[in-house]
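As you look at this complex, bear in mind that one protein chain is not there, while each of the others sits in place.
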Amino acid sequence: MKIRKMAAPFAVLMSASLVLAACGTSEEPETTETSTAANGEQDDAGTTAKVDLGEVTTKEDTIYYSLGGEEWLGYNGNTPETYSTYNSVVNERLIEGFMYFGTDGTIYQNENFGSFKLLGEDPMTVEYTINDNVTWSDGTPVAYEDYLLEWAAQKIQDGDNQLFNHVGGLDFGDRVPDGPQGEIGGKTFTIEYKDPYPDYQLQVSTAFPAHVVAEQAGMTIDELVAAIQDEDIDALKPAAEFWNEGWLSPTPGQLPDASIIPSNGPYVLTSWEAGQSLTLEANESYWGTPPATSTLVYRFVAPEAQVQALTNGDLNVIEPQATVDTVAQIEALAGSVNLISGDSLTWEHLDFNFREGNEMGENLALREAFAMCVPRQDIVDRLIKPVSPDAEIMNAREVFPFQMRYDEVVSAAYDGRYDTVNLDGAKAKLEEAGVETPFTVRIGYSQPNARRDDEVNLIKESCDQAGFNVENVGSPEFFSETLPNGDYDVALFAWAGSGQIVSGQNIYSTDAPQNYGEFSSDAVDIAWQALGSTLDTAQQLEQTKIIEKELWDQLFGIPLFAHPGITAYDATLSNVRRTATQSTVAWNAEQWVRAE
Amino acid sequence: MTKYILRRLGASFLVLLGGSLLLYVLTINSDDPLKDLRESNADNREYLIQQRTEFMGLDQPWYVRYWDWLTGVSKCVTLNCDLGTNRNGVDVGSLLGNAASSTLRLVVLATVLAIVIGIVVGILTAIRQYSGFDYSVTFLAFLFFSLPVFWVAVLLKEFAGIQFNNWMQEPTFSPVQIIITALVLALILSAVLGGDWKRRAATAGVTLVFVASAMTYFSAVEWFRRPLLGFGFVAIVGIAAAVGSTTLFVGFKNRRVLYSTLATVAAGLVSYFAFRGVIEEPTWPVLIGLFIMSLVVGGLIGWFMGGYSRKPAAALSAFVGGTMALLTAADMAVSHWASFLSLKPRPISTIGSQTPNFSGGFWESLLDVGAQIILPTIVLTLISVASYTRYTRSSMLEVMNQDYIRTARSKGLSERVVIVKHGFRNALIPITTIVAFDFAGLIGGAVITEKVFGWKGMGELFETGLRTVDPNPVMAFFLVTGTAAILMNLLADLAYAALDPRIRR
Partner (left out) sequence: MSNSQTPGSDSYSIEAEIPANTKTYSQGQLVFRRFVRHKGAMASLIVLLFITLTAITSIGVGPLPGWWDKDYTRATAVLDGGRPTIGFFSLGEHPFGQDTIGKDYFALVMRGTQISLLVAVTVGVLSTIIGTIIGAVAGYMRGWIESILMRLTDLVIVIPLLALAAVIAKAASDQGVFVLALVLAIVTWTGLARLVRGEVLSLREREFVAAARAVGTSPARIIFKHILPNTIGVIIVSATLSIASAILLETSLSYLGFGVQSPDVSLGLLISQYQNAFLTRPWLFWFPGIMILLIALSINFIGDGLRDAFDPRQNRSKD
């Protein structure tokens, strides 16, 4: 749980602007190719996308699943308070959108729902089409006004305050000043971006039912749309109030009235026992392929209790902590329980400190010496492989080993020089660096974290032989004190998913907000600029290679591995598929079915 | 007395207030409430931090935040509590409602069980001081309160939960299991009942044969899948309760009492059939009503048949009446075990306090809730039972060494009268204090048990609150435990005064 906590809850899905796309997502949106380079993640389905099951009749059955003990917070998971993985594993069953993530993070268009395409690059315009049969469970069609409201929620301000309490802030409004263009009840709309935006595929996906908001605010849809288009704040206030409060469920166990939480997905919410479970039943007026199983029960179970619960049949699908013991415990149940292990879109790395006066940051030879003695293979072999046998060292920052472009990027950027420990090389480099040995290196990380304790132990074991004196300065205040104050030489932590195509710019550019080590390189800055302003995927890939190479050559840091994850499920179930993304195993829950 | 209580309550209120301030300040300073966000690389991280800071009032000084909380709580005076929200915007008041009900269910049951078992065993060990039984119980008591709670809980979940469910698929005993169980029970019983070696051997022999044959029978007919107690069982246990309680409290020779309790058993057996239709699918009010009725009827029978010993007759008959009601209910519940198993083939879940969307009737649901509460209750009970046993034993020993006990014995009173009337009553006085203290402590101690068994109770409320540096849930936990501690303390003092005439004022 501790390990999971690092990354899971906050860098999530749902809202497009925050989504963790993988970096290999620069395909044209129409792409439905099967991924071939995926090695850890590709499963029996042979594709990272959802498979077409053909004709499906819903089976009367119940499947229990859990991904954590956190209580469900409400229908609106897009407020800063309710925005979490645990909420979206439920809500994603209720509201569908234009896109979803494949098991390796590839973006796929949800063709049953609708489609979108880039109309032009200057100005950058995208056209969205919702399929005609797509409706909410109350019969109202999903249409333009739903998306207009989604945009308004990230655009309209009341004085200095955002009118809607949307977790995405004002991003959408800033990028698309004029909002979606279309007609009330229309199934097509267009969006025009102020500047080219490479991550546009993530910007628009799901939307809440505008007709419910209008009704609850005591206005007609026409009035609501007009108020948004006129940015009439007073008229919008009741709507915003409902959006902010009406869809939250501050009293656990009390579901809102069914009429205000319609679903356009395969399931509807039917009951909620506070602290225990949430029941989803097949949506009878679902427009798409019916769900394979009639009832899903999401139980609130903390990760450490999940394996025993699976053993006992209290749960059928789980994603517990990936530890040696959970894996062994599940493997012991072979036959009745299936285990899938693999990587997740979170990666561990060592970052150097480039602040003024830090010797490590100022001296490349010193960094190289350190990189030579870090036992990366040993760390993966000892700490990751027991959990995920196919795990390998990660040699890039912007692509994951299980993604399509990984090999191409790595071969262009890195020659494998730090793959194995080279103590002699490290000693030589230390000499070249001209420092007194043993040279003290402070490694900082956020405690408590047993795996990182072990990593630092292994690094110390190796690097102390090369002439370093590794000092463990891990502490619970790492992120609030050590890192911002720069009281470290090497920081050990993980980035979740790395996100959109341009999210790395926040980390590696000069003076960027997440560039904690204050690294600065003109070459890298220029490449990021170029990457961020083009929509050409080939060009994006080229820039990524440049960035990766620079980061290796100047040794920004040392990537270690992608975090392992495991999924386990009752062997009588079919179609359960693990995904590396934070959509979690529930991403295709509507396809799960128990064999006869 | 009223003045004393009021003064005590006043002082307690101030203590509670001070405690809340202390805990509030400690909680909000215990860690960084933005820690998880700082670790995130979401590109709207700053925005999320700003939103949470605003939502939780992190930019306010501690006294302002505390004052906000206190004003909300002070509305409780008008029954309009506002305990604030947690950091996800969930109303803490409703969280607390759910949490308190499941925790209290657990703690009350565990406390009652622990008191009953602890006091009985404690008295037995005191009477049989320095016997093998005494030593074994002493050792077990120390063992139980030396056990790390969650360590036991994890083991119990595996062996009493999962393995029990596996066994339930085909509930039979192997000959080895039968022999070992029978031997152990025989040894325990012979040690408890005591006597010279002949009597012991006889006790052991009878127990051995009885247990072994019963287990063989149950195993052969798969009784545990289709268990039944039946009329005979209810009748036998009822009569045993009547005779036993009469013997223990007034002596077997008191025929009036004996006949009135036996008459109550008869009435109970009649109603066993008479109310069968009603309790086939009852509701809680009906059941509780019937239970009260059986107490009243028992009491009346005792009152009218009791003659010169009308008071003890009424009390004991009411007790027997209640026992009969419980037995009838137990019989009903047990007879629904088979249909419960068909709904839930693995009876004990390792998580949660009930099965989601359980579809059975009243008795099946009762069994479901019962099966869920059993393991955590065992854990909590084990630990309290250990201290109650020790405490009762020493309290009883101390009392039995008093002069008045010697006087009572020298008067020629029977050992039964000496132990029950003179000894036990006085030994009870200090026990009330420890029970009162323990109850409040147990709510706090349930934190760990709840966590292991996945109960969403007060413990979880506290633990999550503290982990996320979110003061409102932590304070809600404190409100309940703190108030309980103070009330229980007061109650203990009052009970003390009631039981011990020397400190009445």
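In this document, chain identifiers A and B correspond to the written order of the chains, with residue numbering beginning at 1 in each.
As a convention for this text, contacts are C-beta pairs under 8 Å (C-beta built on N, C-alpha and C of every residue); 3 or more make two chains touch, one makes a residue touch a chain.
A quick note: this is a predicted structure, and the numbers were derived from the prediction, not measured.
Trainee: Which residue from A:Thr190, A:Gln377 or A:Gln447 sits in contact with the chain not drawn here?
Mentor: In the complete complex, the chain left out is touched by residue A:Gln447.
Trainee: For the chain left off this view, which of A:Pro256, A:Pro386 or A:Pro438 is in contact with it?
Mentor: Checking each option in A:Pro256, A:Pro386 or A:Pro438, the one touching the absent chain turns out to be A:Pro386.
Trainee: Among A:Gly474, A:Gly532 or A:Gly565, which residue is in touch with the absent chain?
Mentor: A:Gly474
Trainee: Out of A:Ala49, A:Leu458, A:Ala527 or A:Ile546, which residue would touch the omitted chain in the full complex?
Mentor: A:Leu458
Trainee: Using the touch definition up top, pick the residue from B:Met215, B:Leu428, B:Leu466 or B:Ala495 that touches the left-out chain.
Mentor: Looking across B:Met215, B:Leu428, B:Leu466 or B:Ala495, the contact with the absent chain belongs to B:Leu466.
Trainee: Considering the entire assembly, which residues of chain B contact the chain that has been omitted?
Mentor: Spelled out for chain B, the touching residues are 11-12, 14-16, 18-19, 22-23, 26-27, 29-31, 130, 134-135, 138-139, 141-143, 145-151, 154-155, 158, 387, 390-391, 393-395, 397-398, 401, 434, 440-441, 443-445, 447-448, 451, 462-463, 466-467, 474, 477-478, 481-482, 485-486.
Trainee: Spell out, residue by residue, where the missing chain touches chain A.
Mentor: That gives, for chain A, the contact residues 2, 304, 307, 323-326, 328-329, 332, 382-383, 386, 447-450, 453-454, 456-458, 461, 472, 474-477.
We take it that only the chains that are shown with their structure count from here on.
Trainee: Which chain B residues qualify as touching chain A in the complex?
Mentor: 31-32, 34-48, 51-52, 55, 85, 87-91, 94-95, 98-99, 102, 157-158, 161-162, 165, 345-346, 348-354, 356-357, 451-456, 460
Trainee: So in the complex, which bits of chain A are touching chain B?
Mentor: Listed in rising order, the residues of chain A that touch chain B are 5-7, 9-11, 17-18, 62, 64, 69, 71, 73, 79-82, 84, 165, 167-169, 171, 248-254, 271, 273-277, 279, 295, 297, 299-302, 305, 308-309, 311-315, 446, 476-477, 479-480, 493, 495-496, 498-500, 503, 506-507, 513-514.
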